[in-house]
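Omission of a single protein chain aside, the complex is shown with its protein chains in their original locations.
Let's look at chain A:
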């Protein structure tokens, strides 16, 4: 598996540290209900197919990267930097409703 870092280009998977589902980028507000924190920390859709997760380019540029990939085929579909991504707050609100 090779992952394309938006800054460094395509690199060996070993350069990256896997952090988990991209939901980790949408931290609830400090005063959010305990259920929102359980949802954020523990509960997962765990899809067989397309998923988005966070990888850290530990042995490269140290950027946090949101990777869109297929969990069945290991195909990497898209990558982008977590920093500066749009729609972050809107996504967090939407997720709160879902919970």
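Definition applied: contacts are C-beta pairs under 8 Å (C-beta built on N, C-alpha and C of every residue); 3 or more make two chains touch, one makes a residue touch a chain; residues count from 1.
Here is the rule we use: contacts and distances are computed from a predicted model.
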For this session: Pick, from "DNA-binding protein", "Act minimal PKS acyl carrier protein", "Sarcosine oxidase subunit beta" or "Maltose/maltodextrin transport system permease protein MalG", the protein name that UniProt gives for the chain of this complex that is not shown.
Result: "Sarcosine oxidase subunit beta"
Problem set entry | Selected from A:43, A:59 or A:83 as touching the chain missing from the view | A:43
Exercise. Residues on chain A that touch the omitted chain in the whole complex?
Worked result: 1, 12-14, 18-21, 34-35, 38-39, 41-48, 51, 53, 71-74
